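Missing here: one protein chain of the complex. Every other protein chain is in place.
We call the chains A and B, going by the order they appear; numbering starts again at 1 in every chain.
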Amino acid sequence: MAPILEIVRLSKHFGGLKAVSDFDLTLNEGDLQGLIGPNGAGKTTVFNLVTGVYPVTAGDILFEGHSICGQEPWMINQRGIARTFQNIRLFPNLSVLDNVRVACHAHGGYSTLEAIARLGRFRSHEQAITERARSLLAVFNLLGRQNEIAKNLPYGEQRRVEIARALAANPKVLLLDEPAAGMNPSEVGSLMELIHFIRDRFKLTILLIEHQMRVVMGICEQITVMDFGQVIARGKPEEIQNNPKVIEAYLGRGVSYRTAQ
Amino acid sequence: MKLKLPSWGLLVILLAAGVLIQLAIQLEVINAYWALVLTYMCIAVLSSLGLGIIYGFSGQFSLGHAAFMGLGAYTAALITRYAGVAPWSFAVALVGGMLLAGGVAWLVGLPILRLRSDYLGIATLGFGIIVRVLFENSDKLIPATAGARGMTGIEQPQFVFLWAFLLLLGAVLVARNLRFSSPGRALLSIREDETAANLMGIDVVRYKTIAFVLGCSFAGLAGGLYAHTFLFLHPSNFDFIKSFDPLLIVVLGGLGSITGTIVAGTAWVAVLEGLRLVLPSNILEWRYVIYPVLLIAMMLTRPQGLFGTSEAGVLVPKEETPPAPALETEVTADGAHP
Partner (left out) sequence: MPPSSLARLASEEESMTYYLQQLLNGIQLGFVYALIALGYTMVYGIVRLINFAHGDVFMVGAFIGYFTLRALSGVTLAANPWLNGVLLSLIAILAAMIVCTALNVTIERIAYKPLRNAPRIAALITAIGVSLFLEYFTSLKFVFGPDYITFPSPLPSQTWQVAGLRFSGVQVLIAVVATVLLLALNYVVRYTKIGKAMRATAFDRDTARLMGINVDLTISFTFGLGAALAGAGGVLYVSAYPRVHTFMGIIPGLKAFTAAVMGGIGSLPGAFVGALIMGLAEVAAKSLYSTMADGVAFLILILVLLIKPSGIFGRAEVEKV
């Protein structure tokens, strides 16, 4: 069975700065993997490269066997890769419902002409979009907030809206960038359940960037560790936890030495 | 502002009002001067609605709107010069103006629309000036336009106010239908966060182009009406300064609000004309001193404009804000239930 997402020797240079060097990662259908590393390691840059925000300097990204390098972000999204953001990027002045409905447009929309003339697919598709968006919001317990303006929502709810919005695009692969950021322990627990749930319910493959180790160790089946743009370790949670290179990357050289004693 | 009348009823009332006003003009109950003012109100709002689609909906800062109005104006005027102002030929002229404006917008948009907002403003400003220079030299190519001397000899079609009024109603309907639709939401998302919209599957360049072409077509249509209302065209009528007028109207009304554009556009013409009446003739020039002061005061006190982003209830389709569920079936403090 071919992997659904294959990142091969990916590199990104910003002028002299090597943000990502020789990065590789393979996702098989249904995986739930984690990408961790200290701040500035290049994790979000990898997401940006996969989703087409930055052009790739070297290497390749294969989605369902086809290279997606050089494609526009919207094309990559329509192929089946969706994401959330490290710093929330909802459409601030639109309602929660509209935020999610926007992401329904690519797969369930209709043309501008049909919209203006209120003909053809308008009625049926508009209804379908609204129902789909509302059912997604219901999954995230946000249906009561559907008419609220996104920027007025509390932080935790905004994060959930972002995930709901990403799912509205009907993706096969979901990239979550620090979904637990700013959450309290009970919220984190629910998030972990949520991620498992959506992986099964929507048949997703999930790659998540996270700093909260409880989430990473708790739900990820495989973890890739980055530092200075490169992969420094990969394996199951137990293996990563005791890997001296990983400890060193997070806490500095002296600590791992003492641990080894 | 929630005006809950059944939409069809309102439409009928408006149509009747338009016909009545036109009748009053024919019978000279409304004199020629005020007929001009009322017609100009429709034209100004129509043009501003176009900019509302470009800037209000999709967030593209265009300062070349007057140039597209000019393209529509000259095109329509040239067509009626040869085809006359019978209803059918006038319609052809107006459509011709729209198509030219839209076509040029498409061409210009190809390279320009990928520029960042401020730079787009400057590029469209520059385009507007280039077009004005072309208008001034247009008599070298098409003598009838008379270049910098100004084009005269434009005939006024019958019932020109009604034309303007009905086309305005049509434009409002188009803008409203677009606003409350999936492509419309795509435009709004581009305004809100272009990169995020792109990453959510919206072909940003395509939708920016759609908005730009549609908006400039409105300007072209308004231009065609303008030509056949004022019967004289001069390149300075479409100078870059004139592009500030629809911009002011759109911002004053509230960026993204169709209702706001209608109210602000009408008020803007009314204030300028009203000041002309109210001020004694020896200080008439104070009109253009008071107007910017009002503008500044407005921005300082209410920068989001009269209506912000909201619409009059009559424009909003009833499916737009679904009622929140009466029963919270999944009530927990956090997370979801499968």
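To be clear about the criterion, contacts are C-beta pairs under 8 Å (C-beta built on N, C-alpha and C of every residue); 3 or more make two chains touch, one makes a residue touch a chain.
Please read all numbers here as calculations on a predicted model, not as lab measurements.
Chemist: Quick one: which of B:95, B:299 or B:314 touches the chain that's been left out?
Modeler: Only one listed residue reaches the unshown chain, and that is B:299.
Chemist: Considering the whole complex, which of B:21, B:123 or B:202 touches the chain not shown?
Modeler: With B:21, B:123 or B:202 as choices, the missing chain is touched by B:123.
Chemist: Specify the residue from the set B:57, B:161 or B:240 that touches the hidden chain.
Modeler: B:240
Chemist: One chain isn't shown here. Among B:79, B:251, B:269 or B:315, which residue touches it?
Modeler: Among B:79, B:251, B:269 or B:315, only B:251 touches the chain that is not shown.
Chemist: Which subunit B residues would touch the chain omitted from the figure, given the whole complex?
Modeler: Residues of subunit B in contact with the hidden chain: 61, 111-112, 114-116, 118-119, 121-123, 125-127, 129-130, 133-134, 136-137, 195, 240-241, 244, 247-248, 251-252, 255, 285-286, 288-289, 291-293, 295-296, 299-300, 303-304.
Chemist: To test your reading of the contact rule: which positions on subunit A touch the chain that is missing from view?
Modeler: Residues 14, 44, 48, 53, 85, 89 of subunit A touch the chain absent from view.
In the analysis below, only the chains that are shown with their structure count from here on.
Chemist: Please report how many Å separate the Cα centroid of subunit A from that of subunit B, as a whole number.
Modeler: Centre separation, subunit A to subunit B: 40 Å.
Chemist: Give the list of subunit B residues in touch with subunit A in this complex.
Modeler: 174, 177-178, 181-186, 188-189, 192-193, 195-204, 210, 214, 309, 319, 321-322, 324-325, 328, 330, 332-338
Chemist: Which bits of subunit A are touching subunit B when the two form their complex?
Modeler: Against subunit B, subunit A makes touches at 51-53, 72-74, 77-78, 82-83, 85, 89-95, 97-98, 101-112, 115-118, 122, 125-127, 129-130, 134, 138-141, 143-144, 146-147, 165-166, 169, 186-187, 189-191, 193-194, 197, 201.
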